[in-house]
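Every protein chain except one is present and positioned as in the full complex.
First chain written, first letter: the chains are A, B and C, and each begins at residue 1.
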Amino acid sequence: MKKIKKTPFKHLSYIKNCTFGPLNEPIAKVKPGEVIEVETWDCFANVVKPTQTLKDVLEKGLPLYDNPITGQIYIEGAKPGDTLVVEVIDITLPDMGVTAVMPGFGGLEGWLQKSSPLTKFSEIKNGKVIYTLKDGRKIEIPINPFIGTIGVSPAFEGTSTIIPASHGGNMDVADVCPGNKLYLPVAVDGALLGLGDVHAVQGDGEICGTAVEIPSVVTLKIDLIKNKRIDWPRIVSPDEIMTVCSSKPLEDAVRLASLEMIRWLEEEYGFERYDAYMFLSVASRLRVAQIVDPLFTVVVKLPKKLLPRKGEA
Amino acid sequence: MKKIKKTPFKHLSYIKNCTFGPLNEPIAKVKPGEVIEVETWDCFANVVKPTQTLKDVLEKGLPLYDNPITGQIYIEGAKPGDTLVVEVIDITLPDMGVTAVMPGFGGLEGWLQKSSPLTKFSEIKNGKVIYTLKDGRKIEIPINPFIGTIGVSPAFEGTSTIIPASHGGNMDVADVCPGNKLYLPVAVDGALLGLGDVHAVQGDGEICGTAVEIPSVVTLKIDLIKNKRIDWPRIVSPDEIMTVCSSKPLEDAVRLASLEMIRWLEEEYGFERYDAYMFLSVASRLRVAQIVDPLFTVVVKLPKKLLPRKGEA
Amino acid sequence: MKKIKKTPFKHLSYIKNCTFGPLNEPIAKVKPGEVIEVETWDCFANVVKPTQTLKDVLEKGLPLYDNPITGQIYIEGAKPGDTLVVEVIDITLPDMGVTAVMPGFGGLEGWLQKSSPLTKFSEIKNGKVIYTLKDGRKIEIPINPFIGTIGVSPAFEGTSTIIPASHGGNMDVADVCPGNKLYLPVAVDGALLGLGDVHAVQGDGEICGTAVEIPSVVTLKIDLIKNKRIDWPRIVSPDEIMTVCSSKPLEDAVRLASLEMIRWLEEEYGFERYDAYMFLSVASRLRVAQIVDPLFTVVVKLPKKLLPRKGEA
Partner (left out) sequence: MKKIKKTPFKHLSYIKNCTFGPLNEPIAKVKPGEVIEVETWDCFANVVKPTQTLKDVLEKGLPLYDNPITGQIYIEGAKPGDTLVVEVIDITLPDMGVTAVMPGFGGLEGWLQKSSPLTKFSEIKNGKVIYTLKDGRKIEIPINPFIGTIGVSPAFEGTSTIIPASHGGNMDVADVCPGNKLYLPVAVDGALLGLGDVHAVQGDGEICGTAVEIPSVVTLKIDLIKNKRIDWPRIVSPDEIMTVCSSKPLEDAVRLASLEMIRWLEEEYGFERYDAYMFLSVASRLRVAQIVDPLFTVVVKLPKKLLPRKGEA
């Protein structure tokens, strides 16, 4: 199995590590069908730790790399107009994760009283995150590990890894987890896949701006569907089909993801357009992935068991 | 058990039936502790039916009353600064419900090609809504009946029953269902409760603008918490606590509902503020109730089992 | 000339003074063609003054009435579907005005550091507002007095006087000034006109939430156009025609006001629709009236000299 290491920041590789773009040199090549193991940074490039809190980092003026990815990975044979398939097989967990509040960032920035940066470390063990309150009480939250940032290169822009958009990116969707397949639209030769920002568990909306942030080693199976064009990322789990769209305001993300699902119902399930529209209105489920990045991300879901195939009656 | 009939529209009672307001005369009085049965209109005032589609109604120029309520009901002893408790005990189901697309309304208005009004009738039986596609295929969707519009009078405004806000109103929250308790902030003497717009089942977001719309008879237990002030509706189910806020854009509804939940965690569970903020970011669930009314509604939820009481360690 | 006094707040007339609504009793009757003199409150109901700052008012817990109007005034013969014409003839100026910053209000709330309430009094003399900086420097700003809040009753809702909408209300449009005519859509019998919240001068956007706020006596000529239906307020000055729309986000207000102007160009100037659309894109002027009230207000303007009448070539 091919093992892909994260690129160190030693040589000012800010552009390479912190953008998805067509002009960045690939760090590895992978064939469709291959299973790969990718080592990932956490969203703070692993610089925040119990011996060095976020406040320490900011006060020392240390560089705070935003949301670095490992990549970009060239997928052989991928061309614009194809669809890249990424099956998540495994996500390793360290024994500790970090949650932080940064001034100038987060869903309630300007709504709660201002604060200096806060850092909370939570032990991870036995499938639980141990969230400890200031008064010492401990809350055990079941883990749900997933890849927060994963995407391909846009056609011609070099986009910050902070941004989620049609190329994927910083979507923070908990459904990009072991057992599920993510579909991404290929826009340049080789697709140029990158990923990072793994979360041990996250609340819907990721309201304070971070989840339980962890470095990880992720196992993926890469595949390719030739000549199938999708406009936005899609996910398929054993039980559900999902469309993932990012926009601002949040309602536009809901609209886009609903429209994508309507198209999917038309194309693969033979729904008439307005039948599909009304069906979403009575049967769909929505996940708000995050409202803290430059665009906000929404998932529209339908249970497979409610979806008759064409011709079924 | 007191039975409260809906008010007919014969005498141009548009203001009474289609606003929540302090100047509307109450139609009934109820004591805290009473169980009542309330007959409700569907969102189209029961004028759309298989023999008269929405298109027929609009083409004939018949009056289309928007989202009428039954009310307002005066709760004895309720004063501004109290909290009204409405326990939903039962919701009756007719054998048919209606879903419709109206030009000029709905989440994808202007995004999908324009259409004339569409009406779809779905049979309801054995706990399922039978959703029938144009090609005859049938999809059985499990019912989840709830009260779409329920609220009290604002302090001095007379607000359309189309609008959801801090007084409740057209929230379309599927958690206002049998087994759950809804808490509403009292703003005028007698609270002046009203309700209607019951849904047999609804998708998150109610994207086309309607759910499976039904008239109903709803059984409620009314109670009062004296001298407890809340700012927005809350819901408690056997397993979860929930805050319900409405705003526009949708992210502001998420922010408001998150802030309400943080306050709740501070007041009743002894969380420090930023502990609560970060806790939501790793553990909360969000429901987008609707993005089709003048303000959009969001529910923030936490499982009771993750919430230690003050003093527990 | 009929003189209309403002209603005192002695008898808890909050609903009457602080809503536009169909259930409020009129305080006067006026015939079309009449010239009237209306005494108006400032936006703080005249309670903030050099001897009692906004901070004093809030700390003493005095009632702070929001944006009261004088009204509602019944216009004889006005029916739904008519257009009310209000010509502004004169606005009197006191010798002092007040500008204030209130916590929880204003365009930069949550963007600037929090502050306790601030009150600044500015002398008004010789057609200038004397704005005094903390270090004593004085800036002379030419006055431009106008009526901040003016509107009619909605059809069935009782709307707070804080809100601008299709009925007029708290629009804060500097073009509602002497020499100009304001057109309002009549929605109930008698129209039920109300006004207040005069400003001596205001910046575009009214970014801190207040202008130079003054009580005043306003002279108006009231007229009526029978059977002419407009959807939003319009203004005509000697040189320009203007549409006024309020919405949120601000771009929707721009879109609505542009659409209204396109309709006007179609109906009265014989423009083909897309000719009108492209014409706005090369020739219109926009005023952002305010971005601090619950909906935001925009004015789209065209110079009369660019507008050929139908048949002119």
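Everything below uses one rule, namely that a contact is a pair of C-beta atoms (placed from the backbone, for glycine too) under 8 Å apart; a residue touches a chain by one contact, two chains touch by 3 or more.
For clarity, every value in this text was computed on a predicted model and none was experimentally measured.
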- Could you please point out the chain B residues that touch the chain left off the display? 109-111, 113-114, 249
- Contacts of chain A with the absent chain, listed as residue ranges: 14-15, 18-19, 21-23, 156-160, 248-249
- Query: For chain C, which residues reach the chain that was dropped from this view?
  - Reply: 99, 101, 106-108, 111-113, 115, 118, 120, 129, 131, 133-139, 141, 201-212, 248-251, 254-255, 258-259, 262, 270-275, 277-288, 291, 296, 306-308, 312-313
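Here is the rule we go by: only the chains that are shown with their structure count from here on.
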- Message: Just to be sure I understand the contacts, which chains border both chain C and chain A?
- Response: B
- Leader among chain pairs (count of C-beta contacts): A-B
- Could you grab the centroid distance between chain A and chain C? Build each centroid from C-alpha atoms only and quote it in angstrom. 47
- Message: Centroid of chain A to centroid of chain B, CA atoms only: how many Å?
- Response: 33
- Round to the nearest whole Å and give the separation of the Cα centres of chain B and chain C. 34
- Message: For chain C, give me the residues that contact two or more of the other chains.
- Response: 249
